[in-house]
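Mind having a look at this structure? Questions to follow.
Note that one protein chain of the assembly has been removed; the remaining protein chains are unaltered in position.
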Amino acid sequence: MANPLVSIIVGSASDAEEIAPARHALKRFGIEHEAKVLSAHRTPGELVAYLQDAETRGVKLIIAGAGMSAHLGGVVAAHSRLPVLGVPFSSGHLDGMDALLSFSQMPGGVPVSTFGIGKAGAKNAAYQAARILSLFNPDIKERMNQVLDEDKAQILGRSLPEI
Amino acid sequence: MANPLVSIIVGSASDAEEIAPARHALKRFGIEHEAKVLSAHRTPGELVAYLQDAETRGVKLIIAGAGMSAHLGGVVAAHSRLPVLGVPFSSGHLDGMDALLSFSQMPGGVPVSTFGIGKAGAKNAAYQAARILSLFNPDIKERMNQVLDEDKAQILGRSLPEI
Amino acid sequence: MANPLVSIIVGSASDAEEIAPARHALKRFGIEHEAKVLSAHRTPGELVAYLQDAETRGVKLIIAGAGMSAHLGGVVAAHSRLPVLGVPFSSGHLDGMDALLSFSQMPGGVPVSTFGIGKAGAKNAAYQAARILSLFNPDIKERMNQVLDEDKAQILGRSLPEI
Amino acid sequence: MANPLVSIIVGSASDAEEIAPARHALKRFGIEHEAKVLSAHRTPGELVAYLQDAETRGVKLIIAGAGMSAHLGGVVAAHSRLPVLGVPFSSGHLDGMDALLSFSQMPGGVPVSTFGIGKAGAKNAAYQAARILSLFNPDIKERMNQVLDEDKAQILGRSLPEI
Amino acid sequence: MANPLVSIIVGSASDAEEIAPARHALKRFGIEHEAKVLSAHRTPGELVAYLQDAETRGVKLIIAGAGMSAHLGGVVAAHSRLPVLGVPFSSGHLDGMDALLSFSQMPGGVPVSTFGIGKAGAKNAAYQAARILSLFNPDIKERMNQVLDEDKAQILGRSLPEI
Amino acid sequence: MANPLVSIIVGSASDAEEIAPARHALKRFGIEHEAKVLSAHRTPGELVAYLQDAETRGVKLIIAGAGMSAHLGGVVAAHSRLPVLGVPFSSGHLDGMDALLSFSQMPGGVPVSTFGIGKAGAKNAAYQAARILSLFNPDIKERMNQVLDEDKAQILGRSLPEI
Amino acid sequence: MANPLVSIIVGSASDAEEIAPARHALKRFGIEHEAKVLSAHRTPGELVAYLQDAETRGVKLIIAGAGMSAHLGGVVAAHSRLPVLGVPFSSGHLDGMDALLSFSQMPGGVPVSTFGIGKAGAKNAAYQAARILSLFNPDIKERMNQVLDEDKAQILGRSLPEI
Partner (left out) sequence: MANPLVSIIVGSASDAEEIAPARHALKRFGIEHEAKVLSAHRTPGELVAYLQDAETRGVKLIIAGAGMSAHLGGVVAAHSRLPVLGVPFSSGHLDGMDALLSFSQMPGGVPVSTFGIGKAGAKNAAYQAARILSLFNPDIKERMNQVLDEDKAQILGRSLPEI
């Protein structure tokens, strides 16, 4: 893939389904992305090597998804100065509350933008990526406005059944 | 103030101290901001009017801070297509857990980047603003890199006392 | 529908089943209602327009149901001075605890009556609507007393099996 | 006191300060109230006797405030068919989370309108009382609209300090 | 049933399966019990009438099981001076945490012995009843000792499979 | 002390103030008790030795108070067949929630009656001891009825201040 | 089995599947273990007898797995001076949060190393055992390094599907 603007990293291949809404949404926005399985805990060296290269290759934003202790977002934000968007997954027994806190409660100076647990959060990370890239990319802005207008039209057409 | 790039909105004037770390950090990054007290619940019309005007005036990012039910982030993200960075405050009796969930658990399609509870989160929202604006503003990028290097130097100089 | 006294608003058409107990209970009480899908986040303008019209058309009470961040109750209470009854849904990964806090922990001055999570809460919102409307509508009061007496008779007839 | 429209019941005299915002707000709305210390657990007979008498004496709404297990709201709703507004207090070690759940998670058919924990919730119970009584009392409606307008003017006058 | 020593009360007939382990355990201990469906909220008068009669008829202990707000234990302890053993059920969306807090966090002076959530708690309430009745009933003590010895023999015979 | 009916055990001498309400209440009921500092973790042998002796010496009930992991209740219930009443303390950082769960969530077959966190729970353990001992000791029953009547008279005399 | 270095104890035979990942991992590391069902609550004497013997027989580490109140880890650490590694299980209604707190929140002086809830925690207890035994056993160290390298190779081979 030539020139992806967004990099998506998940800690485990088993997170594929949870992160999919982010990837589908980026596609709708016409934003190229690359997706990697790299673990802060099990492949730390490879993760750091990947991050050092990413900015040079033109990546603008990193979406990091992980469950449980979910150190991925913090480790990515420690090794890259690009904006990091974190998506907590509900793997494990605590419904993703552990991952939500692990992403959001970062010490001052190392920011990770945290979104909701699971698929809704994954989708929102992509929507936020579109908002950020729209600040300086008019094509993405135009496509984003189309998508947001379609979303709104869709909900306006809905109603509750007779009862 | 001519041309602020960042708008900071808090739901109550009593949040001044909690949001201050965001404002101080923006100053360190050399990023102009304007700060407003506008409530999603008590001044909804004024909030919407302010948001419609903000993008035209050159605002690129909105930092929204609120405690308790903390609907401010969601309402801002509903009425503006700029990136919204949310800071949950610990006002009320639940240590900010209510606000953390209210900011982060947004439905798919309306993103709010959520940071940690209180002052650490406020600081991180500003640091994330710097990362985002650095994507297309080289002056901010240079200043951000200086600040991050200073931060690192400061922690490297620290040690634990003899015991 | 001519002259509904109660308006039910949910944030998503997928909430239809969760809000149904409120609608069935209103029917038992002989209270007309209208039901709308309107989102505080995705159709904010339409929601506000609907609310401005509602009181004039004779609506007395608004029941708002939503899950996750659940800003709907607060936004409705910000744009209408009618009593708002909020029902948190358990959509998302946190069993509705996020929505329960988002409905109940409102800042002082903008009240939302919050009920329990899910169907029991939906039913109770309708029962509370009946109690409120009974204060000045003797027909509803009479019908409410019949329903409450039937409920009580039903539970009195129940027993545990031999063991 | 002749003819109070609202009855306030707290489970303990030590709750006086927590419930005070409800009483002050009712005063601002020009709504007469009576305030009682009656416990669902320690004076159950007196509580039931009081409730049976209340409706006859003209009481329209009951605000019940309690901490910890907080059965007061449910017991009041079981013995009266008036609308019950519940305010959870943060007495005990769990910051009021116990009381919030005890008020809100009522079984279907016995509604208690629950507000936020502590003083903000107490204030909101009174504001909701004003909204409800305004449905059929034009004097209260007029006074409520004045109060809500004053509240809004007050917040519009506020700003954050220079930094 | 002549002369039950233990009364079991649940708030809803749908709790039959959850309370069953208490009833089976009482049977193993040779302790007669009666089981009633009576609700603190929906049949408060009948509950109080039942309680006033129970002590006279020879009941020594009351086991109360309920879910969600779970005011049953507190109401029983308010209207009877017999020991009350409470079993929180996991009905509703919060896994029984609401009921656990509602049973245990009683104000000083009105005790409810709380056991674990669901079937393990129900079983333990019966085992505690056996321990209490054994204090003054040698037949129950003898039978309890047999049951406890059987329980221990059963676990000692267990092992983990080869792996 | 000759012939105490109740044994109070706490895991640490620093729990003295938290358990005091149990001891004061037992005194009001005229129930003799002995109080020991014995830890399930730090003095397990001494604890077991004490428990084996207690029943022979006439102890009828054991009140166990502990914070944090709070294994004391379970260990006492494992080594004695007397009724065990557990009081969770709020030592540590989690407000006693850890101790509440550790006391209450016992596996089936080993019951610990759990009361609320801290002083209210300590008081209630003593009140429950009085209810249990009243089942077969008329002197304690008479004294308990006096105390309960005094408690009720005290709350009936209370009112909220003018406002 | 001659000379197991690790002893695994679970409180119930029904925990067999949850603890299995610890046993499989130990096998991969070439570390002999023995596995016992012994309960802190139901077979306390047998547990203590087993522990007194274990160190003499050459056991170096004890892995204790239990759910709910989960006193097993603390009781083992009280009766043995070997390192104790605790694995909380999610049996019961609270997803293992009760067991996690019961294992970790030990009073100062009686350490239990706590791992995550369920199978991931069980696996990690075994991996930690390998790290500890590697400190003085070169064979285990060599085998551990092989296993860790295999684990890493496995994750590096994974990727997300095209989308």
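Lettered A, B, C, D, E, F and G in written order, each chain numbered from 1.
Here, a contact is a pair of C-beta atoms (placed from the backbone, for glycine too) under 8 Å apart; a residue touches a chain by one contact, two chains touch by 3 or more.
Since the model is a prediction, treat every value here as computed from it, not as a measurement.
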Touching residue (missing chain; options G:Leu51, G:Met68 or G:Ala125): G:Ala125
Residues from chain B at the interface with the omitted partner, ascending: 90, 95-97, 116-118, 120, 151-152, 155-156, 158-161, 163
Interface with the undisplayed chain - residues on chain G: 21, 60-61, 81-85, 100, 104-117, 119-121, 123-125, 127-128, 131-132, 134-136, 144-145, 148, 151
Chain not shown, touching residues in chain A: 11-12, 39-42, 44, 48, 67-71, 74-75, 77-79, 92, 94, 97-98, 101-107, 109-110
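In this section, only the chains that are shown with their structure count from here on.
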Identified repeat of the F-G interface (over half of residue pairs identical), from D-F, C-D or B-C: B-C
More contacts between chains, D-F or C-D: C-D
Whole-Å gap separating chain B and chain G, where each centre is the average of the chain's CA atoms: 43
Where chain D and chain E are represented by their mean Cα positions, the distance between them in whole Å: 34
Inter-chain centre distance, chain B versus chain E - centres from mean C-alpha coordinates, in Å: 52
Junction residues of chain B, two or more chains touched: 12, 39, 42, 68-69, 92, 94, 104-107, 109-110
